[in-house]
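Only one structure is covered here, and it is reproduced in the block below.
Every protein chain but one is kept in place in this view of the complex.
Take a look at subunit A:
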Amino acid sequence: MLKILKYSFFDLMRSRWSYVYFAFYLLLGIVLLFLNNDLSKAVITLMNVIIVLVPLIGTIFGVMYYYNSKEFTELLLAQPLKRSSIFLGQYLGVAISLSMSLILGLGIPFIAYGLFKSNAIWDFYLLLITGTFLTLIFTALAFNIALTNENKIKGFGYAILLWLFLAIIYDGLFLMSLVLFEDYPLDKLSLIGTMLNPIDLSRTLILLKLDISALLGYTGAVFKKFFGTNFGLIISFVMLVIWVILPVLRIVLKSKKKDF
């Protein structure tokens, strides 16, 4: 698996898109820091960008990479390699190179600004960790979609829909259900609703850590009341890990049964 990971990783590192992605975060980091002049405000703005953008890039990149490397995959399948190591290697290659672009692109300007001397360093770490989790989750979901759909156009369509649903539509539905059932106790519903969407989960996680009650919203408040800040953080992390494991498991199972 490590060999496949190595080839996929270097293949992506040579591609122009990794640099574009890296440069984008670099620019974003620099602009935010020097416009805001305030590290913790910059972290909040970044959170809002990351939480929407990282899933989008992860999904699109994942689907694109899978379809583009179809030939490579077929070549590998005829070699004495396990299917699970081929697909996991490719998946990790994509996810790790995307995470690297994110971490380096944001890390460099923040370090240059003097992050290590600031109190915001833990918030910033958390931001990067959540970004990495979101990359892992959405790349895995994208691989699932691509493995299930032979048709490229369909695959892309489903991938975009998935992103649109989790990043935008889900929140709308969630909010509507809260308004609709406001006469009932909604604590449990809103907790479960947040856990089932990795984007919402990441947002709650960061806001809990930043401890900004004004931005927490109803779910965040419930989270905090229910679990307390620390326990809430742990629960959110556990959920994020589950969100990574389940799609990765499906990649392994699905790839075992697929014909090429």
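Some notes on this structure:
Basically, a contact is a pair of C-beta atoms (placed from the backbone, for glycine too) under 8 Å apart; a residue touches a chain by one contact, two chains touch by 3 or more; residues count from 1.
The working rule: contacts and distances are computed from a predicted model.
UniProt lists the omitted chain of the complex under the protein name "ABC transporter ATP-binding protein" (options: "ABC transporter ATP-binding protein", "Dihydropyrimidine dehydrogenase", "Acyl carrier protein" or "Molybdopterin converting factor, subunit 1"). The chain omitted from view is touched by exactly one of A:Ser18, A:Ser69, A:Thr132 or A:Asn149, namely A:Ser69.
Remark: the omitted chain is touched by one listed residue; of A:Leu77, A:Ile111 or A:Ala221 this is A:Leu77. By the touch definition given at the top, subunit A reaches the unshown chain through residues 3, 7, 11, 14-15, 69-72, 74-83, 256-260.
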